[in-house]
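A quick write-up on the structure given underneath.
Every protein chain but one is kept in place in this view of the complex.
Order of writing sets the labels: A and B. Residues in every chain begin at 1.
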Amino acid sequence: MGINRREFLKIAGISAVAGLGGTSAIDLLRRAPVEASQVSPNPKALTAKRWAMVVDTRKLTEADCKRMIEACHRIHNVPDIGTKQEVKWIWTEEYKHAFPDDMNEFVSDEVKHKPFLMLCNHCDQPACVRVCPTKATYKRADGIVMMDMHRCIGCRFCMAACPFGARSFNFGDPRPYVKEENPKYPTRMRGVVEKCTFCTERLAEGLMPACVEVSNGALIFGDLDDPNSEVRQALRSNYSIRRKPNLGTQPCVYYIV
Amino acid sequence: MLEKALYGSKGYYVWILLLLGIIGLGSIAYYTQLTQGLKITGMSRDVSWGFYIAQFTYLVGVAASAVMLVLPYYFHHYKAFSKMIILGEFMAIAAVSMCMLFIVVDLGQPQRLLNVILHPTPNSILFWDMVVLNGYLFLNIVIGWTTLQAERKGVTPASWVKPLVYLSVIWAFSIHTVTAFLYAGIPGRHYWLTAILAARFLASAFCSGPAILLLLALLLRRLTKYDPGKEAIQSLAKIITYAMCVNVFFFGLELFTAFYSNIPGHMHPFIYLFYGMEGHGALVPFMWAAAVMAIGCLVLLIPSAWRDNENIMIVALLMLVGATWIDKGLALLVAGFIPNMFDKVTEYAPTIPELAIAMMVYAIGALILTVLWKVAVSVKKEIA
Partner (left out) sequence: MYDGGKIITGLVVFIGLVTFPLWSNVGKAAKKPDPKIDTPVIQQLPEKERKCIEPKALMQAEHMKILNDWRDAVVRDGNRIYVSSSGKSFNMSLQKECMNCHSNKKKFCDECHNYADVKPYCWTCHIEPKEKEKVAWASIEENS
């Protein structure tokens, strides 16, 4: 047998690559057991071309905000950590922190001390989606910026990219900090980023987002692309502002002041 | 050739054992991080990247700096670098390896790392960073190893190596440019949102990387009598001096734009760094130390009489490394996050376990460097 060590190693190497690559190729080519045609959206689902929210800050009190925050955090199993490694989907800020570019120190007393509801802006040009290396965060056709917790590698590039501080990272296991688990919704695990999802799981069942439902009309949620929608009517008849519009991300949360 | 790394003096073994010990201790800290999560670090919701990513950024520069030897040697046939170049290429391998490890230890879910390849996303700069870093690692391993092997056998390297060398020159620029793009394309982080960030990164890389290389090469000369040559040392010191001038100049440009335009968002990070903000000023002493060291090293390096005096040069290079490390390995990251998106200040300081994990990565890098340089020096001595 005229085979020297070099040739043997070459053949062994190639066979190993072929063996490893071959099985994964076969796996990829294997037909999915569930055909795409077998799945469909829930017919009861609320749909829109571009979901948006209008926050009528004139109608909002501290108590209203607290109720909304509680409703959201309870049904989504958002942990209550309370350190600088906290997790939050929706919270309040003062005007000067919510709109830091305004820099108007003589803004009216009412506005100055009013709570402003902060949440993911579900931007039309989201910077977080642009930077995500795994498509774990992505924009749905209806405009919602969504997270796939199964795919997130926890690189936190999205947190650096989001100009609205909307994202939180699970530095540790969140479970011990979830007071009362909602069995209808998952928690998250350590090492992934999370944020408000405009309640996609509720929209899919025909329900309004949790915060909107308990807002007594202070939050309006609807289709920005439909000129007759409630959000468009509210924007037509009131002066509204958005957070940091000069960054070009086109936030879809509007504030009536 | 790798067998050369197995035999060495007593000091060599002690050093290797010391590194393995640090790696062992650091891996205990890393095991804690794997099981508990990144909560053992000083990072927070507001400062969501920290020491790891800062070290990654600094080391990409160190890796890219090999080009400061490769370019004159291969493009301009500057033969004085012939004994130094392999040291540069092998240092690049160690530096890129550390970069990758720093990314991995920073991930919240490292076991999902391959998602970057399984779901390739060309619009993400991090995807491209993975591509260029792996490519650069591959290029330097292939080039360094084959040229050294050819030298050992007394033949010219295979003809396919040349194109790879030229590619590696462009590639070196690309790794640091892409790393700068990680930061420079993000809306709302004013300290990073600057068109000259990539240029600043390259300038800082081309002074700090060769400075580290030169310091290590001088140490190597003392330990092994392997002399890269007086001309090589002086030429490299000159390159370092020019690059540091450009680096300081670029920083001055940033200061001008921020403060003459008087735009608060652009000024705030600088104010935080040099004066503190809302009572927070953890980095203030570091920044002033960096400023003094940056100017001081230029004072010592620019007059050629001082620069050519090796003792003065070593002091100057140490100051240079200190200044650039504070600037890029510490302040750059933190000042991007302070003030935060709500114009509030949350400060950051690394924790002990975080530093232990960073030490582990540095020790792995040092181990790779030691082994590769041992091989290189042994081969060079064998053929001499």
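By our rule, a contact is a pair of C-beta atoms (placed from the backbone, for glycine too) under 8 Å apart; a residue touches a chain by one contact, two chains touch by 3 or more.
Just so it is clear, the structure is predicted and the values come from calculations on it, not from any experiment.
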Practice task
List the shown chains that the missing chain touches in the full complex.
Solution key: A
Handout entry: Chain not shown: contacting residue from A:Gln85, A:Asn121, A:Thr187 or A:Ser229
Key = A:Thr187
Handout entry: Identified contact with the non-displayed chain, of A:Asn42, A:Thr61, A:Gln125 or A:Asn216
Key = A:Asn42
Practice task
Could you list which residues of subunit A touch the chain missing from the display?
Solution key: 32-34, 38-43, 45, 77, 138, 140, 142, 146, 148-150, 173, 181-189, 200, 204
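Throughout what follows, only the chains that are shown with their structure count from here on.
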Practice task
Starting from the mean Cα coordinates of subunit A and subunit B, work out the distance between those two points in Å.
Solution key: 35
Practice task
Please name which positions on subunit B make contact with subunit A in the complex.
Solution key: 36-39, 41, 43-46, 48-49, 103, 106-110, 112-113, 115-116, 118-119, 121, 123-127, 130, 182-183, 185-189, 264-265, 336-337, 340-344, 346
Fill in the blank from the handout: subunit A residues touching subunit B in their complex are 83-87, 93, 96-98, 100-101, 103, 127, 130-136, 151-157, 159-165, 168-173, 190-193, 244, 247-249
